[in-house]
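Excluded from the complex is one protein chain; the other protein chains are retained at their positions.
As written, the chains take the letters A, B, C, D, E, F and G, and residue 1 is the first residue of each chain.
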Amino acid sequence: MKVTVNGRPRELSAGATVASVVEMLDVAPGARGVAIALDGEVVSRGRWAETELREGSLVEIVAAIGGG
Amino acid sequence: MKVTVNGRPRELSAGATVASVVEMLDVAPGARGVAIALDGEVVSRGRWAETELREGSLVEIVAAIGGG
Amino acid sequence: MKVTVNGRPRELSAGATVASVVEMLDVAPGARGVAIALDGEVVSRGRWAETELREGSLVEIVAAIGGG
Amino acid sequence: MKVTVNGRPRELSAGATVASVVEMLDVAPGARGVAIALDGEVVSRGRWAETELREGSLVEIVAAIGGG
Amino acid sequence: MSADQLQIAGRTFDSRLILGTGGFANHELLAQACRAAGAELCTVALRRLDPTARGSILDVLEEVGVQVLPNTAGCFTARDAVTTAQLAREAFQTDWIKLEVIGDDRTLLPDAVELVAAAEELVDAGFVVLPYTTDDPVLARRLEDVGCAAVMPLGSPIGSGMGICNPYNLSIIIERAGVPVILDAGVGTASDAALAMEHGCDAVLCASAISRAHDPAAMARAVSLGVQAGRLAHGAGRIARRRYAQASTPEEGMPAFDVQGVAR
Amino acid sequence: MSADQLQIAGRTFDSRLILGTGGFANHELLAQACRAAGAELCTVALRRLDPTARGSILDVLEEVGVQVLPNTAGCFTARDAVTTAQLAREAFQTDWIKLEVIGDDRTLLPDAVELVAAAEELVDAGFVVLPYTTDDPVLARRLEDVGCAAVMPLGSPIGSGMGICNPYNLSIIIERAGVPVILDAGVGTASDAALAMEHGCDAVLCASAISRAHDPAAMARAVSLGVQAGRLAHGAGRIARRRYAQASTPEEGMPAFDVQGVAR
Amino acid sequence: MSADQLQIAGRTFDSRLILGTGGFANHELLAQACRAAGAELCTVALRRLDPTARGSILDVLEEVGVQVLPNTAGCFTARDAVTTAQLAREAFQTDWIKLEVIGDDRTLLPDAVELVAAAEELVDAGFVVLPYTTDDPVLARRLEDVGCAAVMPLGSPIGSGMGICNPYNLSIIIERAGVPVILDAGVGTASDAALAMEHGCDAVLCASAISRAHDPAAMARAVSLGVQAGRLAHGAGRIARRRYAQASTPEEGMPAFDVQGVAR
Partner (left out) sequence: MSADQLQIAGRTFDSRLILGTGGFANHELLAQACRAAGAELCTVALRRLDPTARGSILDVLEEVGVQVLPNTAGCFTARDAVTTAQLAREAFQTDWIKLEVIGDDRTLLPDAVELVAAAEELVDAGFVVLPYTTDDPVLARRLEDVGCAAVMPLGSPIGSGMGICNPYNLSIIIERAGVPVILDAGVGTASDAALAMEHGCDAVLCASAISRAHDPAAMARAVSLGVQAGRLAHGAGRIARRRYAQASTPEEGMPAFDVQGVAR
């Protein structure tokens, strides 16, 4: 199915989860300062594995940077 | 009936209108820069005579002063 | 003799006066806003004709300009 | 003879010296931060004993204070 | 200067000084100040009718020949400001309203949130809204976006006479405004008004500085001249500021009076 | 305003703006600026005669009807300033001299020591001395004490357009001066001139701000209006500055639209 | 100074300088600046994960031993700011959020309306909200009223280095605040920070002035000393300003060296 991850279109197999995306991006499982929003709602780390994406899902994976 | 005119309690006979209040206050009919709100709604001059007050009505009669 | 007029060396015949210098510079006799210093001392217009220069004299002829 | 010490008239015996004045004021001989002017001229400590006052002498004895 | 008119919502004015009518000791001083200022537009307020009051300020202003700009002074909520604006429309037969919604009775500073809400509602109700606002450029932009006919940022609090506390913010507002910018509040004397116009304001509103001056008519004239001076200067293209001097008198051609061996 | 004339050394002037004639692109612009400013007194300088020059500035000023105030611009020593003043007396048939003795060609700031020496000598020689000075109150007092007819403190360096860098010093000079105080140098635009007059200056001298503006005539008019505005404001008794607001609209008599149990 | 600790929402800090971590050329310079500033609290932001990035800023901050204050930099709406705050809570396991909702990408000034809405929503969601706000006292009061743990007014726009453009507004905010006031944005150098603390701010947040200085560690130390200096001065009771001088050296007891008839 087609989803958008950090602004870029991605093709994922049906049943893909938030965790699949994390994996796809090579994010270390224990990476610090990382958080994810799926279609505008935060998905806590504990629910990455169980949360499935759907056609057209918008995934934002953010990390800490220097700022303000 | 009991109404409040410019903050002061007044006793009016049933059927009293906005015009009655104007009269009561000795406002010249053609007085300039005068406007009236009844229970928070403006009553245009043309409707003073026909607009009746009710028990507990709140009448505000305002006039122009120097300001701002 | 050698004199300096407004910073430039000039050769004048003996007996030359302040007036000769004025003439040499083509200054109209009645020119307005003009004054002359000879060796640091002002020479009033009335004395231009009688005031003689000497070897090495320093003549400054100034005129009005826009300023300050 | 009559002299003025720090603004006040004083009567001293003839032959009085700067040192006599210092003594008169009870200034400890080794007092720190003290200096003396006689008639507007500084008299260094070494010359206090030999420097004589004269009729009308003006003596200023100054000392250190907190300032500026 | 008639070539250089102030335009607000399709109306034009020769004078760029709007006079506030509050604080005058009596109607005569107000009339004198209006004339001295050459004012064409004056603000007025609404308060509970005082049956004992003799003569309306409207008669004075009519006699002087100035037009009226009602305000909503004293309102703390959008709701009260809207009702007051509707009363003003009825009382003065004008859609123009100087919108004031304050947040605080010690500073009389505008309440941004209530102000925007009131402005939006009044614009929708067909009013020509001139909002008294802070010097916040983002707020000024929001007010323009909701349809206000002008923005009236403060220089400093009403009646404080502190002039323009933050010229930077004022200039940012002016740079980006698509509607007239009228300095409102804070003017203490003529130079404050001149400065505001030099920054590029389209007009200045002045009340206390004139009405509470020792000589209101003289100060009215002074502020009016200040506004004209600032407007002209704004258009005349001022010289740049420079840290060092630039001679106004040419340096070349200086005479040299001294000469070796010349006795003086 | 003819009741409120500037008096210096027994001469009176209706205009409190003295125009410096340096920096104008041509004589026509100078003439326009003189008229726009309503100037009565203009400074001029002396430089080595240029035989190729066509037409004297004096003809222009005469035609416009302004009087001439010669200066000693460019002099670094008391000696040169005194000689230049004597030349000016001869050239312009006036005892009045705007005395300038500068210490430095980058700041063009006055040299206090040479200035006092020159002022003393010129006063003794019968000149009416108007010294260009710093904003140092002690120096201004000294110049008055040696007999100067006015003092001309700077607001900021000549041609810098930085306005009045130290209003505190200027106000101290004004408080204690027994002769007219004329702000000289630093004015960049009309509000600077208004501010100087509000501080209590008796007049303002302005050159570069006008002559080097994009539109000299417009700026001349602007500065002239600024001077008048500031003078009037100074006499009108401005309101005091206050940290908090003071309502210009009365607070009593506010209507109350809300009532328990009234549906809206 | 441990007796004089900063308290926010029940947490205490010995340092009153909060360091912004944006703008540093690299992590090493950031670490040096943290140490030089003696910072205990640093802001961080969230952006799309960059898979190529090596090493997290969190490791640097942990090593230095500072705590993290996430911000919502870059958000233009209450909605985005709230979502970003929720992401921050997840990413950094903290309820603290420096709330930024800007109205404009050239001035980066806060949008009052969106800011209040976001603050209200986040407070309800259990966040400890520290809002970046304008210097508008009424807005600051509103933010406190909706439950913010501190207010963070700007001195001037982010990164502008213009210091405190309107000290009057800042002091009004401080006088009336019931929560800590932290100057945010505008600091350009150490004296700006000292001034803010002298006005009575409880702390200062500084980013660009340090991270973009030629020598960030030196400037970090300078600003830190400035904050301490200003805090101490605020408590020490400064002398009043006076127009005239007051001698620091006693005037009595001056010797008089001159005397009639004494030759020198």
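One rule holds for everything that comes next: a contact is a pair of C-beta atoms (placed from the backbone, for glycine too) under 8 Å apart; a residue touches a chain by one contact, two chains touch by 3 or more.
Fair warning: this is a prediction, and the values are worked out from it, not measured in the lab.
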{"item": "Residue numbers in chain G that touch the chain omitted from display", "value": "20, 22-23, 45-48, 50, 71, 73-74, 79-80, 83-84, 87, 105-109, 157-162, 188-191, 193-195, 198, 207-209, 211-216, 218-219, 221-226, 228-230, 232-233, 235-255, 257"}
{"item": "Positions on chain F where the hidden chain makes contact", "value": "102-104, 107, 109-113, 116, 134-139, 141-142, 156, 162, 165-166, 168-169, 172"}
{"item": "Those residues of chain A which, in the complete complex, touch the missing chain", "value": "4, 6-7, 37, 39-41, 56, 58, 60, 62, 65-68"}
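We adopt the following convention: only the chains that are shown with their structure count from here on.
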{"item": "Set of chains whose contacts include both chain E and chain A", "value": "G"}
{"item": "Chain whose average C-alpha position is farthest from chain G's own", "value": "C"}
{"item": "Geometric centre: closest chain by C-alpha means", "value": "E"}
{"item": "Comparison of C-E and B-E (more C-beta pairs in contact)", "value": "B-E"}
{"item": "Intercentroid distance (Cα basis), chain F paired with chain A, Å", "value": "71"}
{"item": "In chain E, residues with contacts to at least two other chains", "value": "20, 22-23, 45-48, 50, 71, 73, 83, 87, 107, 109, 162, 207, 211, 248-250, 253, 255, 257-258"}
{"item": "Shared interface positions of chain A, touching two or more other chains", "value": "none"}
